[in-house]
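All protein chains but one are shown at their positions in the complex.
Chain lettering (A and B) follows the sequence in which the chains are written, and residue indices restart at 1 in each chain.
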Amino acid sequence: MSETTIAPSPVEIKAPERKWAGQSVPRKEDKRLTQGEGVFVDDVKRHGMGYVHFVRSPYAHAHITSIDVSKAEEISGVYGTMTGEEVAALTDPFFQLSTPPGAHLKDYALAVGKVRYLGEPVVAVVAETRELARDASELVEVEYEPLAAVVDARKAQDEGAAVLHEDSGTNLMWEGVYEWGDLDAAFAEADKIVKIEELHFHRFNSTPLECDGALVEFNPGTGQWTIHTNNQFPGFAQIMMGPAMRTGLDKLRFVTQDIGGGFGNKITSHPQLVVCCLLARKLKRPVQWTEWRTDFHLSMSHGNERWFRDTEVAVKNDGTLLGFRTKALDDAGAWLRYEPLGGVIWAQVTPGVYKWRHIRLDFTQVATNKAPCSPNRGYSRMQHLWFTERVIDIVAHELGLDPIEVRKRNYIKAEDMPYETPNGCVYDSGDYAAMLDLATDLIGWDTIEARREDAAARGKLLGAGIGSTLDSGTNNFGQSRMINPELQFSGNNEVATVKLDIFGEIVVTLGTTPQGQGHETTASQVVADILGCSVDDVHVRAGHDSYWNSHAGFSGTYASQFAVTGLGAVKGATDMLAEQIKRLGSVILGGVPEDALELAEGTVRIKDNPEAALPFMACGAIINANNAGLPEDLDVTLNCRYVYRPPFQVPDLERKFGNLTLTYAAQIHAAVVEIDPETGHYEVVDYAAVDDCGVRIHPQIVEGQVMGATAQALGAAMHESFEYDEDGNLLTPNFYDYHVPHALDMPPLQTGSIESASPFTPLGTKGMGEGGGAGIHAVCAAVQDALRGHGDAIVHDSWNPYQRVWEMLEHPERTRELVQVVDA
Amino acid sequence: MGAVASSQTVTVTVNGVEYEREVEARKLLIHFVRDDLDLTGSHIGCDTGNCGACSLIVNGQLLKSCMLLAVQADGATIETVEGLAEDGELAALQQSFSDHHALQCGYCTPGMLMSATALLRANPSPSDDEIKKALQGNICRCTGYWNIFEAVKAASA
Partner (left out) sequence: MLPREVEYAKPASVAEALTILAGSDGARALAGGQTLINVMKARAASPDVLVDLNGLDDLKGIELGADGTLTIGAMATYTDVVGSAEARARPILGEVCSQIADVQVRNRGTIGGNVCSNDPTNHLPPLMAAIGARFTIASQSGERTVAASEFFLGVYLTAAGPGELLTKITIPAGKHDGFAAVTLGADGTCIANAAASLNGSLRVALGCVDAVPIVVQPSSSDEASVREAVRGVGLAPPADVHASSEYRAHLAEVLAVRAARQAAERI
């Protein structure tokens, strides 16, 4: 049995009396957004700015033999161009997170010498108008020598396969073996071994409605770049861009305001931002780039595509799962832009929601001639959680057991929380069985058989399925050292600043880059509870700006953490401010002890004599403009910056053991589908989603995230896929062929929730938002249930378009042969 | 005989204000509104006319302005999201969107509001199915639509 990790100490929550937190107050963001007064990056204009259009590779894999920009540059109104050759002269390759062979990649902001995926940016053209930039790009002449393309990750390491990166000499980017517990003992104890030859999680992403973009200005006198952008993780972008551009990080000022959705897909725009920076400096004018929808599909942030092969599951006859081994093959695409972190991030949820203790996963990541992968909602955990859900569903199916009972038998129990997983992660709290009961209740699980009969009478096959998932939040970046021990990252942080201005205005500055999660609103709720004022008195600055100096290395909005890190920072800063207000109040109110004071109704006052009150306005005025006569040692500025730092240790790299995330929100979903067996066409006809993210600051915002994640998961399960042909052409480069859910596609939805407070966080909250793909797990289970008794096909792929469902009905043997149950 | 020209002067009335600009024939109405008229409330989310973020009401008709040339709108009366609120007071639909958390990032919201506005003008008491049908041309990636349906229902007669 593994040694216990150092679990975080439970936090004694000195939470303020909740007057605002827990209420679904009106969102501050809505007034501007409903009036079209949001400021998204393409809304920002500068006099004399040039518009960028990227010339992109038409080949999945090719040598670049020549580039001629002269004809483009001759056009009046074209301000200039940039090629990979210039980029290679002006910058150093981006820092690689991987060990060799991935470490050897030379990743520049534009293709240098070679293109490795269709859509890879090769040349940038800047012109007076968008149309002219587009026109001029057609005059750029690029000669290519096409090469064979590698499109199937399973073939990427074959003898004779085309190698993408000569610098690494192989398409293998990273590999590692994870093993915990005692597999031999587990398989010896098992009654049965369920063998699953291959499961496949497909390539898609969340296609935020706003594409990436930036408007970059360069100040030659100070060497300062100002990057107006919608990049959602400026901390990461800075770390990547600064060294590459041979400039200090503070010279890269990031400014964001409103962002039209991120979902992780706006983390790796740094190559294009570098190009814009170089062009702004070269052309001595602001440079504007808005990514086309097609270019986003071709090139930005595809989610990890992952195979799980040669899976073996050790099971008891009663359905108790003892352990599993599997080989995960991950397709990183053409470049490692945030990868290979996906190779360890899944381990935050190694056992999923289940109690098995004996696990081995061999992880291999390869490069292919497809768009580079980078985080997509549920990043790397979703893939693994889907795998665990497929396993439990297939085991139940093959052993003829009730999928509800098997889940309950194997769920980690509420009384076992905090629960240490086989690899030392600590699940803080949760009651999965209660959530499952709630989900089945909401969907009317006991009516399923009657509904199945009713559907059959109409010639349809009805199926119901469960998807259980986790939303692990607040990363310990020390897990990156399991990928590469040389990396100097660990822990996490987020910053907030809260100040009281001259006229008593309370101003909050966040380090985050919200894309719709309502940070201004929830931050104001936390502040209002601590300061005893109204949320309307709390002004939260919109967006992010490096110049506010309210950020740290990990600042941004990603990975389901704001309610912990962001609000933790807000609480910390506000607690500091509250304490300072009392300290000042103590002095001004005649030396009253601080614990005799309270903050209420926008004042600091004596508890037993509320009329002895100092309004916040007075406090602000005294400190900022009227401070003569204050005690010399009075340490009060009323401008408090706080860095929230979650309690993490660097994991044990040898055992690959340690706490990798601070909080574990959970979601359990139930889906009902109806299949038309003649066509394979199917619909989700009923749906329930239950979530638990601990203490909820704003229930309506939480529910909104659950709904959004559900809709995206349904789209991914049924329709959305980045499909490539064998030459590396993307067949779904726009919303015409890549079908995302529209209004008429939405099933009825019921939601439910429970709150299992986290013992480890300042407010008892857990990060949430990504959702962990529960909808995909549930739809796969429902489809499989519908096919029970009609060939018993096994759902082995996360993408199940109509044709696949039809094929499972027509040729169930093709999927049945993937699964084998043998006596142990 | 009408002129055949690669650019022309276009006069439009947008939210009650008249504008006159010289435009290239190829300029899309959405770019004209955003770049030439500085009305950046309407958005662009795709290349193929699928997302509806650019939805406007032109001469009383809801359409996607990424598939209309600005020159085609010469003489037209155009309504955009900027014209919905009156003197800083949110329209009932806008308030309902906020009340029901029918927006998160807000990028699809202007188009969604124009589609909902067009619906309620033509059909003040739509059924649930009619609401879905009316919003079918507007993609949202954040909300899953359910709260949007509720918001429109709540704002209807």
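We adopt the following convention: a contact is a pair of C-beta atoms (placed from the backbone, for glycine too) under 8 Å apart; a residue touches a chain by one contact, two chains touch by 3 or more.
Here the structure is a predicted model, which is why all the values come from computation and not from measurement.
Taking every chain of the complex into account, the omitted one touches A, B. The chain omitted from view is touched by exactly one of A:His61, A:His165 or A:Arg293, namely A:Arg293.
Among the residues A:Glu74, A:Glu143, A:Glu486 or A:Glu678, only A:Glu678 touches the chain that is left out of the figure. Within the complete assembly, residues 1-6, 8, 24-26, 28, 31, 47-49, 52, 55, 61-64, 66-69, 71-72, 115, 118, 133-134, 136-138 of chain B touch the chain that is not shown. Where chain A meets the chain that is not shown, the touching residues are 130-131, 134-135, 138, 292-294, 678-681, 719, 723, 731-732, 736-737, 739, 741-742, 744-745, 801-803, 806-807.
The criterion applied here is as follows: only the chains that are shown with their structure count from here on.
For the pair chain A and chain B, the distance between C-alpha centroids works out to 30 Å. Within the complex formed with chain A, the residues of chain B that make contact are 24, 26-27, 31, 34-35, 38-48, 50-51, 53, 80-82, 84-85, 90, 94-95, 97-99, 101, 103-110, 113, 131-133, 135-149.
Within the complex formed with chain B, the residues of chain A that make contact are 24, 26-27, 29-38, 40, 42-43, 45, 130-131, 206-211, 258-261, 263, 290, 292-294, 515-518, 700-701, 703-705, 707-708, 710-712, 734-736, 740-744, 746, 749.
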